[in-house]
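Only a single protein chain was left out; the remaining protein chains are all shown in position.
This part shows chain A:
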Amino acid sequence: MSEAFALSPDFNSAESRAEVPRSLGLARRGDRGVIVKVTGVSGAAEAIDAQELERRLLEMGFVEGARIEVLHEGLFGRDPIAVRVDDTRVALRRREAGAVAVKFDGR
């Protein structure tokens, strides 16, 4: 578990390019990466207060530097998603995942 935190697995690392961080809200099943920023600003309509969302995400383990992998997607609109954050499995909606920026491993 803790190794996973430090080293990124050589998932197609040959093709890896300097990826710009993307929103977790847009990630697809199988995407892996490292969280680079948690803002609380999800851009979704009728979202809760950004500070509040940021803290909730942090409390569930969404912190900068954590490894993340999208494990499952829902049937309708591929929403919500289930992700692995380090070694915790968490389910969340894409609207809130939008507040997490991830540097995905190259593919």
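Operating definition for what follows: a contact is a pair of C-beta atoms (placed from the backbone, for glycine too) under 8 Å apart; a residue touches a chain by one contact, two chains touch by 3 or more; residues count from 1.
As a convention for this text, contacts and distances are computed from a predicted model.
> For the chain not present in this complex, what protein name does its UniProt entry give, out of "FAD-dependent oxidoreductase", "Succinate dehydrogenase hydrophobic membrane anchor subunit", "Ferrous iron transport protein B" or "Energy-coupling factor ABC transporter ATP-binding protein"?
UniProt lists the chain left out of the view as "Ferrous iron transport protein B".
> List the chain A residues touching the unshown chain?
Residues 1-3, 5, 40, 44, 46-49, 51, 53-61, 63-64, 71-80, 82, 86-93, 95-96 of chain A touch the chain that is not shown.
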